[in-house]
Every structure is written in structure tokens, then in C-alpha cells.
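Here the complex is missing one protein chain, while the rest keep their positions.
Going in written order, the chains are labelled A, B and C, and every chain counts its residues from 1.
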Amino acid sequence: MTRIAILGATGYTALELIKILLRHPEAEIVAVTSRQEGQPHVAMIHPTLSGRLDLRLEDLSPAEVAARAECVFSCLPHGASATVVPALLEGGARVVDFSADYRLTDLDSYAEWYGQKHADPVRVGKVPYGLPELFRAAIPDAPLVANPGCYPTCAILALAPLLKAKLVDPQSIIVDSKSGVSGAGRTLKLITHYPECNESIAAYNVGRHRHTPEIEQILSVAAGDGVEVIFTPHLVPMDRGILTTTYSQPATKLTEEKLMQTLREFYAEEPFVRVVDHLPATKDSMNTNFCDVTARIVRGRVVTISCLDNLIKGASGAAVQNFNIMYGYPETTAL
Amino acid sequence: MTRIAILGATGYTALELIKILLRHPEAEIVAVTSRQEGQPHVAMIHPTLSGRLDLRLEDLSPAEVAARAECVFSCLPHGASATVVPALLEGGARVVDFSADYRLTDLDSYAEWYGQKHADPVRVGKVPYGLPELFRAAIPDAPLVANPGCYPTCAILALAPLLKAKLVDPQSIIVDSKSGVSGAGRTLKLITHYPECNESIAAYNVGRHRHTPEIEQILSVAAGDGVEVIFTPHLVPMDRGILTTTYSQPATKLTEEKLMQTLREFYAEEPFVRVVDHLPATKDSMNTNFCDVTARIVRGRVVTISCLDNLIKGASGAAVQNFNIMYGYPETTAL
Amino acid sequence: MTRIAILGATGYTALELIKILLRHPEAEIVAVTSRQEGQPHVAMIHPTLSGRLDLRLEDLSPAEVAARAECVFSCLPHGASATVVPALLEGGARVVDFSADYRLTDLDSYAEWYGQKHADPVRVGKVPYGLPELFRAAIPDAPLVANPGCYPTCAILALAPLLKAKLVDPQSIIVDSKSGVSGAGRTLKLITHYPECNESIAAYNVGRHRHTPEIEQILSVAAGDGVEVIFTPHLVPMDRGILTTTYSQPATKLTEEKLMQTLREFYAEEPFVRVVDHLPATKDSMNTNFCDVTARIVRGRVVTISCLDNLIKGASGAAVQNFNIMYGYPETTAL
Partner (left out) sequence: MTRIAILGATGYTALELIKILLRHPEAEIVAVTSRQEGQPHVAMIHPTLSGRLDLRLEDLSPAEVAARAECVFSCLPHGASATVVPALLEGGARVVDFSADYRLTDLDSYAEWYGQKHADPVRVGKVPYGLPELFRAAIPDAPLVANPGCYPTCAILALAPLLKAKLVDPQSIIVDSKSGVSGAGRTLKLITHYPECNESIAAYNVGRHRHTPEIEQILSVAAGDGVEVIFTPHLVPMDRGILTTTYSQPATKLTEEKLMQTLREFYAEEPFVRVVDHLPATKDSMNTNFCDVTARIVRGRVVTISCLDNLIKGASGAAVQNFNIMYGYPETTAL
């Protein structure tokens, strides 16, 4: 049994995390934090938790959190996370960080894309990227794991095996992603006001989305070479799910069979990646920790399609998968 | 041709009004107002108006508005409207008021339900309720018309003919309404944040919704007797549309045929009320100024079902219908 | 460990049932049936089950099913279920029946509402209605349990405690229900074609819905007196969830506090009914086996609001709850 604290518990990833942990036989949630005044009961914020989790949201210091919990899931936004992680680690806790703070390994890139200096530069570059399908070996002993972004997970799981096998040209990659609205978080914005985004699809942050360097960094590791991507995210009128369509130039003579075989072999032992023959819909992986992947060749170009639930495999499910690996529980527990 | 100003032009009813007026051959929009800083172009606020209306949002005084426009549509919220209407009228403009400020005829009731003293008490009770199907005669010469609420229009059009004909007991009425999310306006709230209200239905303001006294007041006029209603609004995950189901006790021996015949005769000459045999869906009247009405007898109780588009017949379409009557244009122009 | 077969496995309730049973430590799915030709793999029909359940849909006789499974969940439609249940029971299996065939205790009522003679009349009236909150004692030893309808569960859980306590007049009850589209099943119909029902709400089967006699029968048991309801179902543009608003006359002097206290006491020990102070949204119980209930007094009338997930507490979750009781597993297992 592991004692768990969740920081920034008012958002959607925290809610999803709580729901997963409530069915985890080895997890005990001992603290949920927020800066909300008055210590509201967690069920006041998330009515679906009524009768399921009897805790109040507390405004605790990192030291207090570390004193109470063995493992801390930080659902704080980027910037904020890096200011508390050092104290949590010093207090003896292990941390799964949902923010982007420890994902990028380059401080300049972080400063450029996130518009701020990093608050904990000494750890940058030394934290495993918590995508077990690529970096499982680094996770069991890590005090701190950087939980991947939702778009990056979906794009990387489709492309990494092909880049690793040198099947596609690393300079030719286009990533066209479509995401449900929960990915934009719980903070009120006009763009996610129901009558604005319902019954409508739009691209956003074209060429400027912060997941771009994250995708490139991890794909470069997989390729053993610099990878550059054109990344276009779109907002789709649905609660959850990401579908990513990628386009790239073959680096060699390729058949669809070869593509699919490469994916199948790469993921043969993976419990949460399903290489499927059909064209997957996001609903197939909704409320699950699966990522569905397929590939096609269209007029000589490689097209991959991958889907996942942005709140599960794209966030909280992945976090629990990392937690399971960190603490030696079976990797699929509660997932 | 009539020169028109629209106050509070950033909201959904104003947008819908602009779209209707753009196809009105006798309407020229000369001013759109808002307290937004910097006088943004209307297409910055409502991108769908790009290339269709070349005006900036101005922060004008009522006197300035009245100097420029003959007819003013006030889409200001309740409370605010009553503070500018007197000056508009004094400036010589005629006004269609979307707010609730001039709908209730009783000052105490206004104070009780709207939680404030009325800013223009002398006019209260002297302003026609702009539901042409019931009060057409009062509209042509009115300097000021109180445009009805969306829920009231839907409930009243179903029930008024039955109450007028003494077919149902005025003390027995239950009004169960279901509305799309645009009815809640454009102000950001958690309840209308997409991931909160999408894929979910909930009742709200049970027993406390401000449209209750409005429904009762107008139905009492129709009944010639005090009417009391239990009113329960629900928020439905769709952009537009209200469906209202009412339940009441027959006041006399009744057949379904008699019910339908009463409705048919009452609306025989009405261009915008369709008495239909089938069970209407809100989509049937979406983007139109129609209200669809039908009635059934179930186990001896009267059940009516009525539908309309909350932004058209429930707001901006009704306002243009009133405008047409006020200015002697054919009532269906642009609708 | 119990061996389980699922009949009629192509529909939504079967899919949901499979997903629940896959996380049930004491359930092993050994057969899934359908009359589909060619024995397609279950993942061909339900892609979300890819890699999770490796079975083909078989066209098995009841005897074959009973030979293979200890417990059979019949997701067959009404009429069909009653033709196979006798042979399943004779073959030694126990059965949870999702259809309406064994819910009504009166053969004439069945014939009237379902338009056919009952195929297994001898069992009618002897089968427990599988709503544990009211009839738990009858379930552990039952060879056959009639799993309740989705609308009835939602209405009954709100009203039964009030009728049992003689707080409301049994002749005054109005049940206005709003359901997501999955309740209409997987068979293609124009009414559930996406562009028809999306962004629209409509009533259907007003006064003629087959769940009417089921609600009345069970509420009459609770009231110890004949109950008559006006039942109006509506189709809401969302996948899942039912919200039911009921209206009734108090049978005695009542306060809101008394209402809530009655509900709270009735469900004090129930794991799956949450009596809540706030107005519940269907999303609060989505993907859970909870039913959320609250009550208000509005202008002297009793208003209840209850919500559940029509595929879980309204169907497959309830079925597993019954299964757990029948086989002596903790009632909340896998739920």
C-alpha cells in the first residue's frame, strides 16, 4: 500500500487520476491540495466523487505533503510544478509530474517555448520521460518522472517505431492532431465556452503549440537523429480523445505490410498499445489506457493514425502506469 | 428604411439579431454598442460577421444612440436596461427591450425576483408584452416593447389558448422545460464550460427561476384568473432550442381532438405558430421563428409539448417580429 | 470463479456488461452469442474490446449455452428472451434477464403493452424484480432475476421511499424523463441517425412507453396501493444518462427536510444510491453504478430529481450487482 497525495486536485487530470486510484488496491489517497479557500470537500468540486472519497482540499506546503505521502502526483501547471518538486523530493517523496517542467531536456528550449526561466534547472535533463513503451528501464528507480503530454504520447507512439527502424525521413514529418475539449483544461475560456466550441472544429496555436519541441525531442531520441515536425492541433467538439494523423516520406522502399509488421513487433509485449488493422476511432480507447495505432501507404507517402484518451493514456492513466512501475506493482493494475 | 442601434452587442441574442437584420430590406444597422475597450470591430467579437457588417463596437451614451438611430434594440441585462431606456425614449427613439425590466407589471414582484429596485418604475405596467400572438394590438403604437423571455414564450404559446378556453385548471400547471446552452448567455461560467455540460443534462434553479412570475403573469391574463405554475428548467447539451412539456388537470371533459382544435383555431391566422399532430423536435424549428405546439391527453391529464429556437422565436426573431409590427412592415419580413 | 455466457452480445448493454465483467475477479466470460453469420470475433463488432476479450460470437442453442456457463446474462429483446430462458434454466444455468419479459407480473398487462402473448407464462409473477434496493432478499436464491428497465430504476429509486412513507399521493405522479441516445439501442433508426437527433430534444411515445406499467407495478408494491403515473420520455443528444424529474402532491404536511431525511434513511446502507443536496447532473453518475437522488418542495408540490447511467445502473451495472448477490460476492465487486 502506498500513501498518495495529489497536488492541484481541482482539474480534470486530477479527477481522472482519483477515479483510477480509487480502484487501485495498493493506493491510498491521503491528501488532495488546492489553493481554493475554505478547504472545500473534494465532492463539492467534483460531484461525481460524492460518497467515494472523503477528503477536503487543503493548501499544504511541499514539506507537509512529503511528510504525509510517499508518492506525489503533481497536477500543477508548468512553472508552478518546478517550484515545489525540489522540496517534495527533499522531503523524501517520489513524484510523478504532470506538467511540462521536466520533459524538455534543454533549458533554452524550455525558456523559449514556455516563456520563463526554469525554477529547478539542476534536475533538467536528468528526469526520465515517463513513456514506458520507450523508456521503461529508467522508471523503476526514478525519484521523479516527467509524465508525457497528451499530444506527444499519441504522435510518438505512432512514429517512434518507424523512425527507430529508419523507415521514414525524420525531416518530413507532419503531425495533424485532433483533440477533445477536456485537453484545454478546466479554466474558463471563451474558446471552451459551450456555445462557442460545440458544433465547430478549429485549428489553434498553429506552428506555436508547446508540445512541438517535446514531440521533436523524443522522436529525435528514437530516430538517433534530429527530427523536425510540423504540428497542427485542432479542437474537436467532444469531451475526450485525441486522434493524430501523421504524414511522412518513406526513407526506403516500403510496403504497408512492412509498416504494420514493424509496429506489431515493436509493441508485441506492450499491454497498452494496440496495433490494429482497422481505422481506429477515439471512442475505441475512450476511458481506457490504450493507444490504438495503424498505418497506411497513400500514394507513396506513409500515413499513421493513432488514438488515445487524452485524460487516461494521455495523462492520468499513464501516470498510474508509471506509478505501478516505480513501486513494483503489476503495470496494468487499476488500468 | 429604419435606422437601428443595438445595445450590448457582444452577446448571442445581439449576434442573432444582427444576422436577421442583415437580410431585412428595411433595416439599416447604424450603431452597435458595448463597454469593451478599444472599440473593436464587430467581426473581432463575432467572426461569423466578417465581411458582413462593417461597424465597430462603441461605448455610446443613450443620447448619442437616440441621435443616431430611430429604433433601439437593447440586449443589455436586466437592471441595466431600465437605466438607459428613459433617455432613449426621451431622445426620440423607440425601443425593443430584450431584458426582463419591463415585462413584470408588479414592482414588488420585480424587486423580489430580480433582487433590486426598479430604475424606471413609472413605466412599469404600461409597456406592452411583445408576444404578438396575444398582444398584437398594443404593439404598433408603442414607443417601448418588452420582448418576452424564451421559456415564457414557449410555455405561454402552448398554454394560453387552453386557459383562455377554460379547458385546464389554472392551479394545476407544471412546466418542465429543457433548453440549449446558448440560453445561458456568453458570460463564462463553470456550468457552461464545455467539458462540464457536454454529455450531461441537469435541472437548475428549481423553483427559483426568474421566468416563473413572467409565465404566471401572462397566463393569468389569458385565463382571466390567477395562474400558478411549478417551473423546472433543465440545461441540455445542445446549442439552441427549448422544448417545454406541460402537465395540467382538465377543467372540463376533454378529448385530444378538442384540445388540438382549440389550439388550431387560436393560431389559425398566426404566421409563426405551427400546431402539429406529430411530437415536435427542437430541430424542426431551429434557426426559424416558428413555435411548434401539440397536445395529448395521457391518463386524463393534459400534456402539451412546444418547441422553439430560444435565440429566434425566444429572443431576436420575436424582437424583429415586434419591430415589423411597430414600423408597419409585413410581420414576416426577414423571418 | 463463475463461468458466464452473454446472449445477444452485439448491443450496447452487452458491451457494457463485458467491460464490467472484464474487471470482475470472479467472472469468466466463456461464451458470447449472436445470430450474426460467420462467427465474427467480438472485437470486430466492438473494436474497443480489441486485445481484451478473445472470443467469437457464436450462434448457440440454449442447451449449449447452459452446458458451458453457470450464469447467463440474456441481452435478447423482449419476446425472444422468454423463448430461451426455460431451456437455460432446465439446463442448470441461472439467468439475469435484461429484457422486460419477466418484469411485469400480469400476463394481460404484458400482452397489452408488448403486443404479444407471453412465451413462458408459468414463470410470470414468480421472478424477483432485480432492484436490490427494494427486493434484495429475493435475489440470492433466485434461479432467474428480471433486471429492471432503465427508466423504471431512475423513477422508482426517487419515488418508492416517499410512497412507502405515505408522503405523496399515489394518484398524482408525473414522471418526466430525459434519456441519452444509447437507451434506444444499436439498431439503426432514423430517430437515432446522428444528424437527426444531434442538437435536438424531443419527447417520444408520450403516454405509450412500455416502461409505464413497470413503473406503476413496482411503485404500487412500494405504496401498498395502486399507483398511476403519467410518464413522458424524451430523447436528449448525449450518449448516456437518464435524468428523471417527478412531480407529485404531498399526502401530508411536508417539509423539504422531511423529504430528504426520508430518502437518506431509506438509502442509508445502500452502496449505490447517493442522496445529494445539490441538483445532480447525469455526468456525475456517468460510467458508474450510482443513482443520485434529491428532492425539493416547489409551491407545495413535491419535485424529485434522480440521475443514473442508463447502461450501468440502468442495465449492466445493475445486472452485475444482481449477479454479485446471486453468487455471494461482495455486492460492489467490479462496480
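Structure notes:
Everything that follows uses one rule, which is that contacts are C-beta pairs under 8 Å (C-beta built on N, C-alpha and C of every residue); 3 or more make two chains touch, one makes a residue touch a chain.
These numbers were taken from a predicted model, which means no experiment stands behind them.
The residue touching the chain not shown here, chosen from C:Asn198, C:Ser220 or C:Thr333, is C:Asn198. Between the chain not shown and the residues A:Val42, A:Val273 or A:Val303, the one that touches is A:Val303. Those residues of chain C that touch the chain absent from the view are 12, 181-182, 186, 188-190, 192-195, 197-199, 237-239.
Counting the whole complex, the residues of chain B in touch with the unshown chain are 23, 47-48, 50-51, 199, 274, 276, 278, 280-281, 283-288, 290, 292.
Residue-level contact of chain A with the missing chain is found at 174, 176, 178, 180, 196-204, 206-207, 228-230, 232, 234, 236-241, 243, 245, 247, 279-283, 286, 296-299, 301, 303, 305, 307.
Here is the rule we go by: only the chains that are shown with their structure count from here on.
Taking each chain's centre as the mean of its C-alpha atoms, the one that lies farthest from the centre of chain A is B.
Chain centroids computed from C-alpha atoms place C closest to the centre of all protein C-alpha atoms shown. Where the sister copies chain A and chain C meet, the same residue numbers recur on both sides for over half of the interface positions.
Chain centres here are Cα means. That of chain A falls 46 Å from that of chain B. In terms of their C-alpha centroids, the spacing between chain A and chain C amounts to 36 Å.
Those residues of chain B in touch with two or more other chains are numbered 197-199, 237-239.
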